[in-house]
Structures are given as structure tokens and as C-alpha cells.
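The complex is shown incomplete by one protein chain, all other protein chains being positioned as in the whole.
This part shows chain A:
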Amino acid sequence: MTVMEQRGAYRPSPPPAWQPRTDPAPLLPDTAPYRVLGTEAAGKADPDLLRRLHAHLVRGRRYNAQATALTKQGRLAVYPSSTGQEACEVAAALVLEDRDWLFPSYRDTLAVVARGVDPVEALTLLRGDWHTGYDPYAHRVAPLSTPLATQLPHAVGLAHAARLKGDDVVALAMVGDGGTSEGDFHEALNFAAVWQSPVVFLVQNNGFAISVPLDQQTAAPSLAHKAVGYGMPGRLVDGNDAAAVHEVLADAVRRAREGGGPTLVEAVTYRMEAHTNADDDKRYRADSEVETWRAHDPIALLERELTERGLIDEDGIRHAREEAEELAADLRARMNQDAVLDPMDLFAHVYAEPTPQLREQQAMLQAELAAEQDGGDR
């Protein structure tokens, strides 16, 4: 019997008792990215917050430029710049309380720095002296994740554990548009929704996963739409509008903290520079596209708002720039010192107690180094 024949034989029966558990309408994202700057909503924004966002954006931009320059001098192995995306990076860090956790992806050095991690320690992975340069517990920042989307289930697990312990801790996890295609992304969202975990997922949709544009990554109306199927709200926000990103993330964090469960936030932004300093973006995009986005620069947007409303003057802007210069000078000076590395560190943290086999290998390397030293002294 074919399927069609089966269909013909189907006799109507009462409808299934099953009902959708949630009305999808409140879960659906806005059709256009939410904006604050240049709208009436800006009037309600806290001026101090706007000024803080501004200072961090300017610092972040300068940090990106300095780190990229360090790759040219061979001081950094590689740097994935977030120039153009600073509003997302900064808002993600500033929206969290000290007790909350940040789960960054490999491009999110700025968020890590804005959260308070030492700017040099945040670059250790990319400099190549160690995989993670900071203590994750010191600022509650998980290691920058290179494999894409694999940090998202960790965020869910941590948030789940905190809730089991009765702590009102929120985890905010960052991922790129490309990363939303990975299985780990989908599994993380599903767990978070089923467990109603206090997690906020921030997708920075910067248009490309290396060379692959968004329309080859997904056929969904937006990445925020992906939330609905898992049973959590999706929010679409202008990722270059720092005030808007902060407001939307703050809502999501509040909801999570109050027991309202996870939210998926898609911030629409643009990667102004190549994927990393090693990438040739001319192969997959036109200069004109990049130029179009330059007119929607996150720093310019915020500066205009602040200036028009008299919340900052030229002195204030100059002050922000000078502070950013100081950060860059400090970064430059410290990164220009050669890293002092001990090769024996190779064995230091593989296990809590090195295995006998590792002890043997350690002794072998020790002997080699001693021989090298003797050779060098002679």
C-alpha cells in the first residue's frame, strides 16, 4: 500500500488533545531591529549610562586598532577585530552584575576587557603564550572559545547550576551568525528553554562567517526567529545602537534573573574589517558595502545623540579619546615586552597530579633544555 492509498483510507477522528503550550506571538521578534538612538526612546535613557557606553566604545575602537597594529609587528599571532561591533561587545559586558557570567566567543576580546579583565591577559590566546591568560573566576568570564558555539551549552549548565544552588546569577553567552548553524547552538537553546535557565544568548549578526554571507547561512526571516521554535522570546536589535543593545539585553537579563527563562537576542551589525588580519575580504565583499555601513558607525551614532542633547561637549569627547590613547599606549608597551615563558609549563596543568609518563617526559625536556643551555654557554 502506498502512502497516498493510506491517506485515502483515513477516516476523520476527533482532533488530538494536544495543544500548543505557548502562544507563539509574544515569542516572535520585531520585524525591524529595535532602535533607541535618534528616537524618542533615547530621552528615557540614563545619561550616565550613555556616557559610560560612549567611553567604552571609544576605548574599544582604539583597542581594536592597537591589537591589529600589533599583528603587523609580529607581536600578536592573529587578531579577529570587532571594529564596527563595539556596541554589542560593550553592552554585553556592562549589562551584567559582578556575580553574573560572560561566555565569549573568539572575537569577543573587547567584551572581556570591558568586563574588567586585564587587556594584555585578554590577548594571551591570540599572542600565543598560553590558551587563556586570565583566571575565569576572577571576573566570571569563561575562556574565549575558538570552536564555534561550543561555549553555549556551558553557559546553560552554569546558569542551571547557579539556580539549583539558589543564586540569582545570569549567564550571557555570545555567538556569531555562523555559529548559529552548529548543533551546539540548537542543543543549548533547547536545554535552556526546557530548564527555563537564566541565560541570555547574544548573536552578533555581522553579516559573514568568514566568507559566507547570512543568506547562505540561514533561510530564517531572522536569527532571532530561531528562538520561537524552542519556546523562548527572540529579540531583534540594531547592533550598532549601543543604547538599544544595552536596553534589550538588560530586559533579557532582568527576565532571566526573575525566573522568566532564557532569551535569544540578535544584534544586527557589521564586521568592518576582514575576518582576521590573515583574511582577504576582497574575495567575498565589495568595498561599497563596507562604506554603506560606515555611515552607521556605532560611535558616531552615540556621539551625535550625546552632543545634540548636550550630554557631552568637545572636552568630554577629547577626554574619552585621551583615555583610550592611554589604554593603547599601555597595551603597546606591555605587549612589546617579550613574553617570558617556561617550557616546563607544558606539563604543569595537564592533570592535577602529573602522570608518571608526563614526569618522564618532563625530565626529558629538562635534560634537553639543560643541554641547550650548556651548548649556548660554550
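Going forward, a contact is a pair of C-beta atoms (placed from the backbone, for glycine too) under 8 Å apart; a residue touches a chain by one contact, two chains touch by 3 or more; residues count from 1.
The working rule: contacts and distances are computed from a predicted model.
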Request  = Assign the chain not included in the display its UniProt protein name, restricting the answer to "3-methyl-2-oxobutanoate dehydrogenase (2-methylpropanoyl-transferring)", "Uroporphyrinogen decarboxylase", "Bacterial membrane flanked domain protein" or "Flagellar assembly factor FliW".
outcome  = "3-methyl-2-oxobutanoate dehydrogenase (2-methylpropanoyl-transferring)"
Note = Per the whole complex, from A:Ala138, A:Val194 or A:Ile210 the residue touching the absent chain is A:Ile210
Ask   = Of A:Leu70, A:Leu126 or A:Ala256, which one is in contact with the hidden chain?
value = A:Leu126
Inquiry  = Of the residues A:Val78, A:Ala250, A:Val290 or A:Leu311, I need the one that contacts the missing chain.
reply    = A:Val78
Key: Contact footprint on chain A, counting only the chain that is left out   = 77-78, 125-131, 146-148, 178-179, 181-184, 209-212, 216-218, 283-284, 339, 341, 343, 345-347, 350, 355, 357-358, 361, 365, 368
